[in-house]
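Once you've had a glance at the structure underneath, I'll fire off some questions.
Left out: one protein chain. Kept in place: all the others.
Presenting subunit A:
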Amino acid sequence: MASSFARILSSKRNVGILSLVGAGSLTVGFLLNREQHVSAGAQVRRVYPPSAEYPDLRKHNNCMASHLTPAVYAKLCDKATPNGYTLDQAIQTGVDNPGHPFIKTVGMVAGDEETYEVFADLFDPVIMERHNGYDPRKMKHPTDLDASKIRSGLFDEKYVLSSRVRTGRSIRGLSLPPACTRAERREVERVVINALGGLQGDLAGKYYSLTQMTEEEQQQLIDDHFLFDKPVSPLLTCAGMARDWPDARGIWHNNEKTFLVWVNEEDHTRVISMEKGGNMKRVFERFCRGLQEVERLIQEKGWEFMWNERLGYVLTCPSNLGTGLRAGVHITLPRLSKDPRFPKILDNLRLQKRGTGGVDTAAVGSTFDISNLDRLGQSEVQLVQTVIDGVNYLIECEKRLEKGQDIKIPAAIKHN
């Protein structure tokens, strides 16, 4: 069974990008096949011109709505990726969710790796807007997982309570969560837990399938703050990511509970390295080592991660392209957080704040989640260094304010 799958896979890889040119004709062929099923007396589905199908985006405020003009829609609406993923599927979440008053959401997702190519006329400008001017048509994204390059990275634990780095990885040749079939999703699970089973030493661990975990295991995972639940955010459910829940979903973590992998949640995998305290350098070192080891293990079986020079690591949401990396700390900044210059300082340092429950939560007390703003156009090493330098600066500000000294807004860091 595995070998026939590998054969399909290798033929798909060859077909993959090359078939972009023929994507239109694939769709036509598909439609012709449909009509052969018409039974006597049944009416064939009406087909409407693009203008009749164009979504009403007048009340919308997301990146998709900003760039999906009627002309772009008309150009792309009858195309499909080799797997059959369409524009309407990609944009459905953005049509269904007009926007957030404070956050400009992306409003579209990829169903497979080729989505980013076939629908580049829409995805490229969205990527550029979302990633501060990174132009996928002209620029290359650097990947650097050499943790030895990190300078400093041990934070003052009077302020920094915990440190964490996360990213995602997709398995090339299998559709992404919005579009995958049940068999594909199960295959992702099989490939990933097979690789994770090969991890050793401080990375050795265990997989907990969502469909099979016991009550005790579930409670332990909740207590450890590891358990993820079925998505409730309409941004995700409208994209089809929660189909067939909890089939082929699970959580893997090492015995030391410092390296964690989510399987088939919003991406094929989400990889997290974390620990209490301020040793971001060690967190990142384990992160890089774990990722590289998992990559080696899947390659042994003939698989690889979705990656290309233009977009870096390919993930479901365009906002996570490039590194897909969010490196952050939970940090208390009682004085600095009340200073009116705080937002500007963060901005100039290319950092963002969130509540300690993650995105869309409020801060509790004066403890914040501070992490990098950027994902694409800078390497992993660069982004983590930015976080380290930035957090050190915030701690310095807090210390100065403690002593009644004044603080300065730092110069804005150059980005894309």
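Assume a residue touches a chain if its C-beta (ideal position, glycine included) is under 8 Å from a C-beta of that chain, and two chains touch if they have at least 3 such contacts; residues count from 1.
Going forward, contacts and distances are computed from a predicted model.
Undergrad: Could you check which of "Proteasome subunit beta", "creatine kinase", "Glutathione S-transferase theta-4" or "Steroid receptor RNA activator 1" matches the UniProt name for the chain that's left out?
TA: "creatine kinase"
Undergrad: Among A:Asp244, A:Glu275, A:Asp339 or A:Asp389, which residue is in touch with the absent chain?
TA: Selected residue, touching the omitted chain: A:Asp244.
Undergrad: Give the residue, chosen from A:Thr181, A:Gln218, A:Asn255 or A:Gln292, that touches the chain omitted from the document.
TA: Reading the full complex, the residue touching the unseen chain is A:Thr181.
Undergrad: Per the definition of touch given earlier, which of A:Val95, A:Val188 or A:Leu221 contacts the omitted chain?
TA: Only one of A:Val95, A:Val188 or A:Leu221 touches the chain omitted from view, namely A:Val95.
Undergrad: Since one chain isn't shown, list which residues of subunit A touch it in the complete complex.
TA: Against the left-out chain, subunit A lists 1, 8, 30, 34-35, 37-39, 42-46, 48-49, 52-56, 59, 80, 83-86, 88-89, 92, 95-96, 175, 178-184, 186-187, 211, 237-240, 242-245, 247.
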